[in-house]
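Please see the structure below; I have some questions.
A protein chain is absent from this complex, but the other protein chains hold their places.
Letters A, B, C and D mark the chains as written, and numbering starts fresh at 1 in each.
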Amino acid sequence: MEIFGFPPQLILGQVLIGLINGSFYALLSLGLAIIFGLLRVINFAHGALYMMGAFAAWMTQAWLGLNFWAALVIAPLAVGLFGLVVERAFLRSIYHLDHLYGLLLTFGIALLIEGMYRYWFGAAGKPFTTPDVFRGIWDLGFVIVPKYRGFVVLASLVTCLAVWLLIERTRLGSYLRAATENPDLVSCFGINVSLLTASAYVLGAALAGLSGVLAAPIYQVTPLMGTNLIIVVFAVVVTGGMGSLSGAIITGYGMGVIEGLTKVFYPAASSVVIFVVMALMLLLRPAGLFGKEA
Amino acid sequence: MLRSHVLPVLALLVLLCIAPLVFYPIFLIKLLCFALFAAAFHLLLGYVGLLSFGHAAFFGTGAYMCAQALARWNLAPELALLFAVAVSAALGAVIGFLAVRRQGIYFAMITLALGQMVYFIYLQAPFTGGEDGIRGITPGHFLGVVDLSNPLALYFTVLAVTTLAFALVWRIVQSPFGMILEAIRENEPRAISLGYNPTLYKLAAFTFSAALAGLAGGLKAMSFQIATLVDVTWQMSGEVVLMTLVGGIGTFLGPVVGAFIIGGLEQYLAQSALPAPVILGAAFILCVMLFRKGVAGTAKSLLQNRAPKRSTPDNPETQATNRIVK
Amino acid sequence: MTSSQTAFLQARGLTREFRGFYAVKDLDLDIRAGQVHALIGPNGAGKTTVFNLLTRVLDCTEGQIRFDGEDITRMATHRVARLGLVRSFQISSVFPALSVLENIRVALQRPNGLGMTWWRSRSALDRLDERAHALLLDVQLGDFAHSRAGDLPYGRKRALEIATTLALEPRMLLLDEPMAGMGTEDVVHVTELVRRVARSRTVLMVEHNLKAVAELSDRITVLARGEKLAEGTYDEIRADAEVRRAYLGGTAHA
Amino acid sequence: GPDAIKVGLLMDMTGNYSDVAGRGSVTAAEMAVEDFGGTVLGKPIEVVHADMQNKVDIATSIAREWFDVDAVDAIVDSNMSSAGLAVSEIAVEKDRLMIMNISGSPRFTNESCNPNTIHYVYDTYALATSTGKAVVRGGGDKWFFVTVDYTFGHDFQAQAEDAVASEGGETVGSVLVPLNASDYSSALIQAQSSDANVIAFATAGADTSNAIKQAAEFGIGQGDDRQLAGLLVYINEVDALGLETAQGMLLTSAFYWDLDEETRAFSERYMEKMGKMPNMSQAGVYSSTMHYLKAVEAAGTENYAEVMAKMKEMPINDFFVKDGYIREDGRMMRDMYLFRVKSPEESTGAWDYYEKVATIEAEDAFTPVSESRCYLLKEES
Partner (left out) sequence: MPKSAVPTWGERPMPDPVLSVTDLHAWYGESHVLHGVTLDLKEGETLAILGRNGAGKTSTLRAIMGVIPRRSGSVKIHGRETIRQKSHAIARLGLAYVPEERGIFASLTAQENLLLPPVISPGGLAIEEIYELFPNLAERRNSPGTRLSGGEQQMLAIARVLRAGGRTIFLDEPTEGLAPVIVERIAEVVAMLKTRGYSMLLVEQNLAFAQAVADRTCVMEHGHIIETFTAADADSHAASLQNHLGV
């Protein structure tokens, strides 16, 4: 049996592989959506934070001699801490301005961070190998999945779900959503909005950092690893619509799969397929798949 | 309005006419191309309130199309430029059609993404020659008379074309059409209720801006005799944003000043020990944090401060800098 | 073709559903040319929704709308405006950074074919000034022509808003709570303004200020829970027990 | 210039290529000048450099300024083939000399060849051909290509396929991947399901690094009967990947620091200055600068035509190249080497990465005169 001249195993395999890429898209767009939700800032520095996460993982290994699990904890914390500094030092003083300034500021921050990292660590990057427990592959018959990638999908799903529950199903979530709309009023109810805002950025940054650590064993750890990714994630976010976190997550995985399948059926289009899907979505539903306004 | 610009514009023109005595014509040409590119970008940002983060797509298209026409079809330079403008405008209409459905940050993200898509298309298209670019351009004679292989003739041709383009931008901004653009930026639902179709106006402005960006790219390709992928990258889109930000959003000459500063800075940084991306990143941060009016905006408000100041409760000047779009 | 008998604006079976909730349900509305028609009703009755349906900001789930004999049920928003069915907005709806005069000129541009004119200078708009000034005088804004619209006091913005709307020479005006949030002084002022405007036009108005409603309207429709509760003159409405219970309450002062 | 002999480098000092060229190339040029003695024809020798930021316009305007104002005599390297090609044309216009070390575009000695330009270290044709021929000779005869989807990749693959076929090997499949795609799993799965015994990457830079890293993850080329071949891999990239990941891979290079006494001597001096070993392009900058200075001395003038004539006339013998010579089209002809990346166990220390498996003669590696598209060779023949 074949589908369009391709064996179904290959297609199933690609769906699975696509899910892995989708894991990164989902984690990153979730972080973007959280930051956007509360700060109304499109965090252009997200790719740079992702890269910092990967480098932080390398540093915990190379400088501190710690293992992958330690990196998995330390790196998101470190990136989150950096996020805190960025939020306090820069973003905080531009909330009252047009939201585009947030985009421009974080664009500058991204250039600066990536420039510095290239200066310090070189453009070719640093080695980081798969943790020993995850060495090797699972042969599922129809596809071979490196064990580590299985772990990535799992880790991403668990994280996305946990964050989603945290925000949608707790009081914190309604604080976040309300503060998005009218921060002054929320603070009049006795809620510390500036703390809330900072936490949102820290959370988003930490998620980016976590994706970075997860990526380090798969992708070469280089200062530019986040640069091109971020634009794709933007397209994912636009397609999903900025309205909902679940939108960000679902579209993230979905786009990963679509991209994976394109690589089999029509590889020449695989670099643009996500943008094409975005364009189609804009034609059909300008607010995005899960967007609220329409 | 017009009065206040006559002197600076004249001064600038005079300076540009004598500049080749001091600077390399080719370097000046680059600045002019950037200035036109920035003005095209600013037409959207400053007057329609739309921040396009994918304008390199049009700049690059202009460059590739002009290069293609000159190198492979041996068209006359003016025809090659027209071709570049036409294709960029068409691309602008398509991208604009998709993008103007959303506003603000969404618009910025969408243009960025579509711009990146255009980059990939050029990357893969065989005619662009990948990393080597389109080469072998001989610019020929402009309008059949001006020999463009002479650097000075080339410079003055580019100067004339850009000056005309600037005049056109000025005309559009200061036309009844420009008035409606301003109104749409101020209050879109109100404009709709007055019977205007904002999508159409924004699309017209977008297409126009794309056409001008294409002209800038075409001029650059014609002058440098090469068209490369660099002109289509999103970094280029980011650079034009930076130029406008540095120069000053909302001032007619801002983009020109910004383009000159950034173009000059790049050249200077090239021979200094400072890492260029870090400096540009820092410039971005600095402009957003402390210097939102940009150079031209600051100069303007300094000049106005000397004149008796109008004090209204909410000063429009400060409002304009807090707000790029409504 | 609009005789005084057939309605100028006619809605039949107008219905709007929001996920199972009927904001407007099977509403018939007839507004005669030249009248001031008020739409009142308790909060949540669906008045704003009716406005949104009539001006095509919202699509109706069911029903048909005819304006001056033409079916506008599926027409694009800006085209409805061009037909002369124009809605006046709440307070913020001026172009704040433009001058008062420019606000009016923007409204005049399109009807005078100067909307897309990009090849001429703005002085091409000077020929609109005479008409613009006349409109400003009409709403007593003559002295404010060169002020920034955003700097005007509340009541004046309202006046400017209405003048801009009038510039379109609308045949029918829809006013949503024109007196909302206004001091007594401004209410008097705007009432007078609406009265003047209504002399030559059809007006549909939503308003909670009963004093103004009483003074201005020829006919009143009372909505409740999306449906028509009563219709008639002010006195007829006031006498209606249902209306008293659902809307006016005990203190129906006039 | 009247008072000094100046050589210039237009490098990407901070961007993507700053590791493989950048400061390291400038240092190599400075070492050459120092080793030469600092003066030639009684004039001091100066090295100038600029950060061209990967922009053609910056590179060309600086090149013009250097030639016109600063009296630079030769540009001895420039990042990016497009910039390099443009600079080489300016060299023609200004009667100066241009040497290309970092870029591998075959255009320099084909369509865009000119009498002012030398292509010194390698080109993609030579890499593809050498790898193709040497690997097939070593038994790897069924090839699967993972190719970056644009002109560079397409050409690269075609050149390698020709070489493979010329030695009796065959191409059993190929897959295109977008530039900067970062994820190669789809391509690798396809490669894995083919019956190839060589999986070749017609890619460059970060793409190659990602592909190799993920191949290791999928267990390809380590412990199975397949071999990985990187068509364009710099030692810096192997260093960044780590031997754990890169072990077993085959690649072609014009230079390795640990080939013999001479290479070690130079490289250790270089290491002291840069903190890392030189790659082929950086070593090439040293060698070509040295050769240029010797030619100036031999010609007794800095006039480009006479210097160029001397450069083409004098054989090149130094740590970088044995019996090398510059062909009429500007191509420096030299042997290429096929290396295999050592495993961590085989490696005895930092930068001990390669084991030489084969040498490919210059005539075998580079575009033969018969196939050249350079007008300079046509006139001759």
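Going forward, contacts are C-beta pairs under 8 Å (C-beta built on N, C-alpha and C of every residue); 3 or more make two chains touch, one makes a residue touch a chain.
Being a predicted model, the structure only gives us computed values, none of them experimental.
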item: Candidate in contact with the missing chain, chosen from A:71, A:193 or A:269; value: A:193
item: Options C:11, C:166, C:210 or C:229, residue touching the unrepresented chain; value: C:210
item: Residues of chain C in contact with the chain not shown; value: 18, 21, 40-45, 153-155, 177, 180-186, 188, 208, 210, 246-252
item: Residues of chain A (touch criterion as defined above) contacting the omitted chain; value: 171, 174-175, 177-178, 180-182, 184-194
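We adopt the following convention: only the chains that are shown with their structure count from here on.
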item: Computed distance of Cα centres, chain C from chain B, in Å; value: 42
item: Sites on chain C at which at least two other chains make contact; value: none
item: Contacts with 2+ other chains: residues of chain D; value: 14-15, 149, 178-179
item: Pairs of chains, among all present, that meet the touch criterion; value: A-B, A-D, B-C, B-D
item: Chain B partner contacts - residues on chain C that touch it in the complex; value: 55, 76-79, 81-82, 86-87, 89, 92-98, 102, 105-107, 109-111, 114-122, 124-125, 148, 150-151, 164-165, 168
item: Chain B contact footprint on chain D (complex, rising order); value: 13-15, 50-58, 60-62, 64-65, 68, 80-82, 85-86, 89, 105, 107, 112, 149-152, 178-179
item: Chain C-facing residues of chain B, complex; value: 171-172, 174-180, 182-183, 186-187, 189-197, 201, 204, 312-314, 316, 319-320
